[in-house]
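Every protein chain except one is present and positioned as in the full complex.
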Amino acid sequence: MSSPKVGIYGFTGCAGDQLMILNCEDRLVDIIGAVDIHSFAMAKSDNQNKELDVAFVEGSISTEEQLEHLKDIRSRAKVVVAIGTCACWGGPQAMKLEEGGFEDRYGGVYGDANITVTKAFEAQPVDAFVEVDMKIPGCPIDKTEFLSAVSKVVAGRHPYFYKFPVCTECKWKENPCILNEGKFCAGPLTKAGCGAVCPSHNIPCVGCWGPTDDLNLSGEYKLLVEKGYDTDEIMRKFKKFGGAGIAKLIKSMKDEQRGVSE
Amino acid sequence: MKKLRVILDEREVDGNPFQPDMWRIVRRYPLTNDVNFYQARAVDVDRTLLMDYLPGQFVMGSVSGDGEAPFCISSTPSRPGLLELCIRKMGTLTETVFSLKENQTIGIRGPYGNGFPIDKMEGKDILIIAGGMGAAPLRSLLLYALDNRDKFGKITYLHGARTPGEMLFREEFMQLKERDDLACLLSVDEDDTGAWTEKIGVVTKLFDEMEPIDAANTYAAVCGPPVMYKFVIQRLVGLNIPKHQILMTLERRMKCGIGKCGHCAIEYLYTCMDGPVFTYWDVLHMKELIGKGVSDNVIA
Partner (left out) sequence: MMILKMKKEDLSVFLETAKEWGELWGPTRKGERIAFEKVDGLSQMDLKATRTMIPPKKFLYPQRFTMFDFDDKGYVERTGHAPNRILFGVHPCDIHGIQIMDKLFLEEFKDPYYAERKEKTLLLGHSCIPDDKCMCTETYTEFIAEGFDLFFTDLKMFYLVWVGSSRGHDLVRLKPELFSRDIGKEDILSYNEYRKWKKSQIQAETDFTGMPDIFELGYDSLVWDELAEKCLACGQCTMVCPTCNCYNVVDEVELGTVDGTRDRFWDSCMFREYSLVAGGHNFRDKRVDRLKLWYTHKLQAYIGEFGEPSCVGCGRCVATCPVDINVVTVTEALREQEVGR
């Protein structure tokens, strides 16, 4: 059996996830041995554009040029895996997704300058444009979670991801609940998989893994309001990493509130 | 067979109850377009002989890399040696099972669950109502009763499927119609083949074809898709079959099969240990089931 053909691509983002893959020092040799890497812009120069078994895509999509490239990858790959929070949810650059007004913000930065390179648009996650078979979120991705998923993906199997929020892993680490200290913590809204690294250092979760499968946004919102948090600040924090996932939830939360007040 | 059960109990005490044994698939073929039939025998032949079970029990099937899930047993303990499973392509694990070919192995441990109360059913009339995948566990009961024909009273088997092509074991059941020691009534919701010779209509229609029953002396066993239960139970209660003699098998998520992982808990009962066969009287007492309507929680 020949090794699966794999490509690794980066779009709008910090390339931190590709760096994390290169940083799997002790396992990098295994990875290279197990798969046939056809394209990895960050680590390899002779990148070929051929049929792929698996394409890992990092970063959000924010220009026409990127969109073309993404569509090309999708057409060549059997399986497309979004890696990192930008590719999965949009990342911080998608925090205003739910508010709209991209043109104004763009104009505010570039004014009337004659931009000749590719046309830009509001950054969006990969699955806003093409079908994504799997998401491995994180800012950056977690080595253990990534390797667990990759081992299965390249074998044509379905990986398993924790479907509970950060709080559960946080309790596994026996940390006191940061919310109970009266501080903002996005743990209950956020996908686990990071090993609760931040709360384990007494730093509140900022939600970088993106929204978890089953979360209670309005419940957390009300709790934070009760704790005296400013509503704008709460929303800003929700949106920071949540991107497309949170935008959808905020919309339904607002609809719900409107329904109640009417 | 009694002696074998003793050996089995000893194994359970001494060994790791989570340890799957490897079973070799000796035969597999499609029953419908998304259900495959598997016959397996243990790689270690002694294990095959130890696999002493009751109709209605289940095994935990393992594919390394994809995990474990419960599967009801379709074969009868009265024909030992081979274990038969009907597996529907439903998710990660079953997808891999579908890719397995003859002579490949899967992990099996069990049998688990209470199974049908055969001791109590002996000497009674048996009425079996199967819908869709519900035929998988009920085939075990039916074949068991037929193999021990003298021990049971009248046997009636009602089986409904959506179309002829979706009827599990269609040929096998058609052949049973030729026997004169049971009533085997088959129906399909719609006949897309034009060649169906049996009833057309929902499974409850078959009740009208049935000879009168001796309700107090009858055990009914039901398994089928959620929508079926409400109507079938109505008919059975209408026939005055005592509620504790109406048997149904439930499906739940299970990760262990032996009362440890918690997933199949319904109040204080574990579907894996106290079930999967419950009486309608049990079900009436389970608030969580009734709260959502019987049908929601009972699956083929």
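Per-chain numbering from 1; labels A and B assigned in written order.
One rule holds for everything that comes next: a contact is a pair of C-beta atoms (placed from the backbone, for glycine too) under 8 Å apart; a residue touches a chain by one contact, two chains touch by 3 or more.
Note that the structure is predicted; figures quoted are calculated from it, not measured.
Undergrad: The complex has one chain that is not drawn here; which of the drawn chains does it touch?
TA: Per the contact definition above, the missing chain touches A, B.
Undergrad: Specify the residue from the set A:Val150, A:Val206 or A:Ile250 that touches the hidden chain.
TA: Going through A:Val150, A:Val206 or A:Ile250 one by one, A:Val150 is the residue touching the chain not shown.
Undergrad: Of the residues listed, B:Asn16, B:Asn33, B:Asn103 or B:Thr197, which one is in contact with the missing chain?
TA: Counting the whole complex, the residue in contact with the absent chain is B:Asn16.
Undergrad: For chain B, which residues reach the chain that was dropped from this view?
TA: 12-13, 16-22, 62, 64-69, 88, 90-94, 107, 251-253, 255-256, 258-263, 265, 267-268, 273, 287-288, 291-292, 296-297, 299
Undergrad: In the full complex, which bits of chain A touch the chain not displayed? Write them out.
TA: Touching the missing chain: residues 3, 27, 30-31, 33-35, 147-148, 150-152, 154-155, 157, 160, 163-165, 167-168, 170-172, 174-177, 179-181, 187-188, 202, 213-216, 218-220, 222-223.
The working rule: only the chains that are shown with their structure count from here on.
Undergrad: In the complex, go through chain B and note every residue touching chain A.
TA: 65-66, 92, 95-96
Undergrad: State the interface residues of chain A toward chain B in the complex, per the touch definition above.
TA: Its residues touching chain B are 152, 155, 157-158.
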